[in-house]
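Excluded from the complex is one protein chain; the other protein chains are retained at their positions.
Here is chain A:
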C-alpha cells in the first residue's frame, strides 16, 4: 500500500512526516532556483516520488478509517 521503495539517506522506508518534510524542502529548493538543469530535474523527480509516498500514506489512512466507519452504519 505505501510505496516502501522511497528511502531516506539511511535506507529506512520513509515515514509520512519525513516524506512531507523532504517534499517541502525539495519544493523550496526548486523555487529558489540556482541549481543546474540536471539537479532541478533530479529534484523534481524526487519531489514527485515523495508526493506519491505522502499520498499513499493518506490514502491508506483514509481507507483504514472508511473500513472502520463503513462497518457500523451510523
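Here is the rule we use: a residue touches a chain if its C-beta (ideal position, glycine included) is under 8 Å from a C-beta of that chain, and two chains touch if they have at least 3 such contacts; residues count from 1.
Following the convention adopted for this analysis, contacts and distances are computed from a predicted model.
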{"item": "\"Phenylacetic acid degradation protein\", \"Exodeoxyribonuclease 7 large subunit\", \"Acyl carrier protein\" or \"Phosphate transport system permease protein\" - which is the UniProt name of the missing chain", "value": "\"Exodeoxyribonuclease 7 large subunit\""}
{"item": "Missing-partner contacts on chain A, residue numbers", "value": "16, 20, 23-24, 26-27, 30-31, 33, 37, 40-41, 44, 47-48, 51, 54-55, 58, 61-62, 65, 68-69"}
